[in-house]
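All protein chains but one are shown at their positions in the complex.
Our next item is chain A:
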Amino acid sequence: MSTTATTTAGPTSPTRGRGRSRRVREGGSGLGSAALTLFTWLLAIGFFMPVLWLVLTSFKQESDAASNPPTFFFRPTLDQYRAVFEAGAGGYFWNSLVATVVSTVLVILLAVPAAYAVSIRPVAKTKDVLFFFISTKMLPVVAVIMPIYVVAGRLKVLDNVWTLVFLYTAMNLPLAVWMMRSFFQEVPREVLEAAQIDGASLLTTMRSILIPMVAPGIASTALICVIFAWNEFFFALNLTAADAATVPLMLVSTMTSEGLYLARLSAASVLASLPVVLAGWIAQKQLVRGLSMGAIK
């Protein structure tokens, strides 16, 4: 685990444990190593180019944004960002925030006890339960969208942000159960036994021992849920209209309703992506664990 942590840190930080073997490996081939580093950098910049282009475009005037050949030098402007906010970005962001935060809190509240019941004090058919949870992740969403649409229509909850909260909770719950299980399994058994001997009740054990020990796990589970909920598009597209539309729909409306405003679309895209990009940059290590549903630590 410590090796993963050291790579996320900057180049100047000491690399514990890895240093020795690496030095043996790269001894002598200074020039080859420098070339490889250069190659890696060029590849990374090339791969990152579309993102850089998106950010650059967002600071352009529309005439510079759609030019042939592409405009590389221009006077940056914040006009596009201003336009995005004036077009009512606030409402979209508010809906996304509610759908993301509330669904994530619900997921954690449901997943932590469930994960406890498939790890620390397991139910009889733990494997089947885990199997069931992950199998729902494999069901194509499109196979359930019609009944959800029809039922939501009957219940008069179409275009309602709480419908999204419900669905995003269901969408992320299986993932969270698997992830939290992997964190619970790391809790040393001695700690739990000690608590039992001390006569601590289940709730006390939960609150004062287990939860603090898996708090980092809860944080990385929440991060993954936030990413998926924030970026979700399919449900939002089909189940919301004017009132409950989320940020991805803001991008779509920027694109379709008023012709092609490339620079403004770019500004909207940057704003839409920023929360998740920042969170992901900061928590790179948690990301790996989350994406593998806890399998890779």
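By definition in this document, a residue touches a chain if its C-beta (ideal position, glycine included) is under 8 Å from a C-beta of that chain, and two chains touch if they have at least 3 such contacts; residues count from 1.
Convention: contacts and distances are computed from a predicted model.
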Protein that the absent chain corresponds to, by UniProt name, given "Tryptophan synthase alpha chain", "Succinate dehydrogenase / fumarate reductase cytochrome b subunit", "Sugar ABC transporter permease" or "ABC-2 type transport system ATP-binding protein": "Sugar ABC transporter permease"
Of A:Ala114, A:Leu164, A:Ala222 or A:Ala244, the residue in touch with the unshown chain: A:Ala114
Contact partner of the left-out chain, one of A:Val84, A:Val102, A:Leu167 or A:Ala245: A:Leu167
Chain A residues that touch the omitted chain in the full complex: 1, 3-4, 7-11, 15, 17-22, 24-26, 33, 36-37, 39-41, 43-45, 47-51, 53-54, 57, 66-70, 110-111, 113-114, 116-124, 127, 129, 131-151, 166-167, 169-170, 173-174, 177, 182, 184-190, 192-193, 196, 227, 230-231, 233-234, 237-238, 247-248, 251-252, 255, 260, 262, 265-266, 269-270, 272-273, 276-277, 279-281, 284, 287-288, 291-293, 295-297
